Structure formats: structure tokens, C-alpha cells
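Note that one protein chain of the assembly has been removed; the remaining protein chains are unaltered in position.
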Amino acid sequence: MKQETNQEYLLEIKDLTTAFLFDGKPVPVTVNVSYGIKKGEILGIVGESGSGKSVTVKSVLRLLPSPPSSILNGEIYFHGQNLLTLKEKEMQKIRGNKISMIFQEPMTSLNPVYTCGNQITETIMLHQHLSKEEALKKAARMLDLVGIPAPESRLKSYPHQLSGGMRQRVMIAMALSCEPELLIADEPTTALDPTIQAQIITLIKELRDSIGLSVMYITHDLAVVAEICDRVVVMYAGMVMEIAEIRDLFHAPLHPYTQGLMQAMPRINQQSEMLYNIPGMVPHATQMPTGCRFQPRCPYATEVCSQACPELVDAGDGHMVRCFHYEKLRKERVQNG
Amino acid sequence: MKYESNFRKTVKKFFRRKLAVVGLVICLVMLFVAIMGPSLSSYSPSETVVEDRYQPPSSVHLFGTDDLGRDMFARILDGARITVAVGVGSTCIALVAGTLLGLLAGFFGGVFDTVISCFMDALWAFPAIILALAINTVLGPSLLNIFIAIGVVYIPDFFRIVRSRTITIRELEYVIGARAIGQNSISILWHYVLPNMSSTLIVQTTLCCAKAVIAEASLSFLGLGVPLPMASWGSMLKSGYPLLERAPWLSLFPGICIMLLVLGLNFLGDGLRDALDVRIRDD
Partner (left out) sequence: MDDLIQVSGLKKYYPITSGVLKRVTGHYKAVDDVSFSIGYGQTFGLVGESGCGKTTVGKSILRLIEPTDGQILLEGKDLRAMNSAQLRSARKDMQIIFQDPYSSLNPRMTVMELISEPMKLHNLASGSELQDRVCNLLETVGLSRIEMKKYPHEFSGGQRQRIMIARALSVQPKIIVCDEPVSALDVSIQAQILNLMKELQQNLGIAYLFIAHGMPVVKHISHQVGVMYLGKLVEVADSESIFSNCLHPYTQALMSAVPIPDPDVKRKTMIIKGEVPNLAEKQEGCLFAGRCSRCTARCREEAPILREVESGHQVACHCV
């Protein structure tokens, strides 16, 4: 039986609820998360720690150990196929082949006892049934693609012989070696210096343009999002709060949380005495407030907010927002120019 | 989320491990026996009854009697006192000396560290039992000397662990921060370094106790154990050995007791290690 899916999307997550065990009881850490990514799109997933952004994408690849985690509800469609119902064997054919992932720590995500060449060819040979020489040639091509000079000699290097930026490039080369349709990047530049971060961002954009890669880019940094993404999903406390095109989000954020995040950021091109700050902190998964999850920290909160959780609704032009008061925010923006 | 609840969490984690609980029960029973001693039995461990020689285990003599007609059960109870005392005593010596040297060597480094480490490596390289034998021979037979002989052998165990933990903790930011507020080295060692390795030490102490019990049994078996008329399980094992065919219970029961105690201590140690390790989570 084939479920109805949005043909526009390469990957679509529907009502995903993932739970973790706390003191023996499963507690949902993401609730009814739904979003999709189009072909050739760079989709940003933004949120602070504890927002569930990483949990969601790890659920996509089924990388979360179970127990303690379990998927309580939801479907994840990739080419119309629900990934959650696949057997582990079939899933292995998708992981690293159709969908690959890169992580935050390039130090620990490469195996220190093998050369880079070894690690890249291993992935290639696993999925593409090439001979050793062909795989090596391909690995060199991949390193060249991600801008590593003298790729043939670099294949013989061990991870510790490379700098942080180089290692992240090797990770990307490895992730791209099987020509995946989707790359999931989990905070790929957070641990890197700003100049290296800029290079990696440029690289990912170039790859999207040249090979039509779709990228899910997870980060907590809105400035990076503005640089690289086409569309953004804002998550807070395990829920999607807002989904919008990049320009709409930055020029007219409709969720008080998104607005707060933007104002809390120090900017290089303006001087302000004090930063706006969102009071309080992200609640723990076991102590979620009633109603809207952002309500205790929200300057717009009214009584209704603590009584019911707002739905994610379309506020026009595909700009989705989960807030009772988004019209008010919109009006205020118009008034303030 | 209180600190007490954290402690309770550790306790809960411990009690969820069946073997650990078994170990704890064994150790508590042994400790109780060692403290109460022969008063738990109606017989005296030293009373010889010539007519009752070589009685096999029965309802009258639970563990039988030996070649002098002494009740074995009473003797085992009496021997528990010596065995446990040697285990605890020698571990204390190793713990205190090893920890102190390890802290100083790890924290201050330099020539002191090099010299002490070299010495410890030499000590370590020596087969434990031969070393204990040598010390025991030099010092002569007495209970205190057994403590020292076995204690010295296990100093490097503690020294190594404490030294490496100290080197790790020394570089942590809260220790650097303590120096920044003007705290002196002794204070830092006592309030910052030592408390943060307490769980490692607790586990190591339990396991060392088990090793000390074995070491004592081995020494006794070689005739270098506690001097007569004291009798530990090890020395009972030895005295029963030549009579193995005639009266196997003479060595069987001390042997079982040693095995139980060592097993109990190891179970306890492993359980504590899991329970105290924050990385291991049950849920």
C-alpha cells in the first residue's frame, strides 16, 4: 500500500515522534515533526541544544540506538518508500549510498588507524562493486572535487596528518563518494575556525550547484543559515516552530522564538549596548510546560498559550508557523516598518 | 535532581546488578563472621578432643574435626578473623602509601616523579609472591609483617592508577581555576584531585582486598604465613593438605571459604565499578 506523499519532496518526514527513556519511561524528545526537502535544495535545521534537530535527522538514517530511543509515531518517505519500515539490510544499502551524513567532529569521525584513501575506498567498494584500483581513482577524484590539493598523495595520509579543515573535507569527500542524493550535515563547521568554516560553506554551495546535491544543514548559527540555506526549519524543544524561505524568515519571522533568536545574536555590522535576551532556558524533555512549549519564555504569551498547543499552520506562501499570535507579530512589523 | 538522588541512583544501579548484590552479601557475612569469631560456635577452636579425631562433617561437627580433634567449623570462624584482617590491613597499607606517592608524583612531576615511577616499575616487575616472600623472610614472621609484606607488593597498583588520574585531573580547568584564586598545592590535592578519583579508588581497594587474601593464602601455603598458634584459612589449607586422602574436609572447607571471599570481593568490585561509572546507564 503506497501512502500519499508530496511528489515535490525528495525526503519527507511526517509526524515523527521519537522518544528516549528517562528513568525507565519513554519520554518524547521530538513531537510530530514534519518537513520535507526538495531536490537540489539546502534546507537549514536550526535550533538550540535540546531542540531535537539532531535526533530527527538521526532517526531518518535510523542511527539512534534502540533502546534507549524508540520511534513512537511517524513516517519518513524517501522516493515514496517509508524508511522506517525497511529491514536493516535494505537500510544499509541506503546509508552512505543514497543518503550520507557528516558530523561535527572531524577528529573523531575518521578512524585514526587507517589512511584516508583506505577509508574512502572502503565506502566506495561496499556500495559500488568497483575494483580496488577503480575505487582509488574515484577516491582521488572525490578529494579533488572537495578542493584538496595533490589528492593522490593525500590518499596515503593518516587523519592526524591533516588539519581540521582538511579532515572535514575528507569527510565530505567520503560522504559524496557514492554520489548520494541527500547529504545530511550535522553542525559540520561548528568545531572549525571561521576562515575554514567559510571555505566549507562555499564548498557545499558549489557542490549543490555542480552536482545537484540536496543538503540538510543542521546548525545553531543563524548567520551560517543566512549564508547557505534556501529554506529553514526552526525547531524548539522537540517541535517545529517555523518553516520558511530564507528571505521570509530573516525579513519577517513570524514566531516569537525565531524573532528572539535573531535579536539575541551580536552582529558585526551594528553596535548595541545590550542584546535582547530570551529569558529562562530550554525546558528538559521530562518537564515540558503545558500548551505551547515556548510560552513560559515568550513575551507575547497569553492565557490561551498555556492551555493549548498551537498547530503548525500556513501563514501564506508556504510560510508555516506554530503560534497563536503570528498575526500580531506581522502587524507589529508592518507598523515599525 | 538532587545530589542525594544521584547517590541514590548509584545505589539503585548497584542493586540492579545481581552478582554485585551477591558479592556484597558474601562480604558482609564474612565481615560479620570475622568480627564475631568463634563465639558463633559452641566449640572452642583450640580445644583438642583426642577421641573425636578425623570426624567427617556431621550434625555434631558441621565441618568435621581435624587431626587433633578440634572442631573445624570453630576453626574456620577463628581463621576468618586472621584472613579478613590480613586482607583489610595490607590493602590499607597499599592504599595509603600508593595514593600518597601517586598524588605527589603525578601532581609535581619532575625528578621526584621519575625516581618514584622507576622504583614502582621495579617493584611491579618483581613477581608478587616472591617479593612478599623476601620481605617476609627479612622481617620475620608476625601478623604485622604479613600486612607489610603483602601491602608493599600492591603499592604499585595504587600508585599507577592514582598517578595517571592525578595527571589527568591536574590539567582540568577547575584545578587551574583553583590555582587562579590562590589555592595552595596541598589544598588542591586534598580538595580537588583526591575527591575526584574516589570512585576509582573504591573499586581498586575492593579488588586489592581480594588479591591480598589470595596472596596471604599462598604465603601460608608456603609456610610463610601467620605464625602459630594463629591460623588463617591459608594455613589451614596447608595443614590439611598432607591429609587430603584421609580427611578431605580439612582442606576443602578453608578452600571454599577463600574462594567465596575472593569471588565476593570481585563481584562487589565489578558491581561498584559499573555503578560508579556515570558512562554506564541502565535506562
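Just so it is clear, A and B label the chains in written order, and each chain counts residues from 1 on its own.
Assume a contact is a pair of C-beta atoms (placed from the backbone, for glycine too) under 8 Å apart; a residue touches a chain by one contact, two chains touch by 3 or more.
All values derive from a computational prediction rather than experimental measurement.
K.L.:
Give the labels of the shown chains that the missing chain contacts, considering the complete complex.
P.N.:
Looking at the entire complex, the absent chain's contacts are A, B.
K.L.:
Which one touches the absent chain: A:Lys39, A:Arg267 or A:Lys331?
P.N.:
Only one listed residue reaches the unshown chain, and that is A:Arg267.
K.L.:
Touching the hidden chain in the complete assembly: which of B:Lys18, B:His191 or B:Arg246 does that?
P.N.:
B:His191
K.L.:
Could you tell me which of A:Thr18, A:Ser100, A:Ser177 or A:Gln197 touches the chain that is not displayed?
P.N.:
A:Gln197
K.L.:
Over the whole complex, note the residues of subunit B touching the chain we left out.
P.N.:
Residues 1-3, 6, 172-174, 176-184, 191-192, 195-196 of subunit B touch the chain absent from view.
K.L.:
Kindly note down the residues of subunit A that lie in touch with the hidden chain.
P.N.:
So the residues of subunit A touching the unseen chain are 48-49, 163-164, 193-195, 197-199, 201-202, 220-227, 246-247, 250, 260-262, 264-269, 271-279, 281-282.
Throughout what follows, only the chains that are shown with their structure count from here on.
K.L.:
Would you kindly tell me how far, in whole Å, the mean C-alpha position of subunit B lies from that of subunit A?
P.N.:
53
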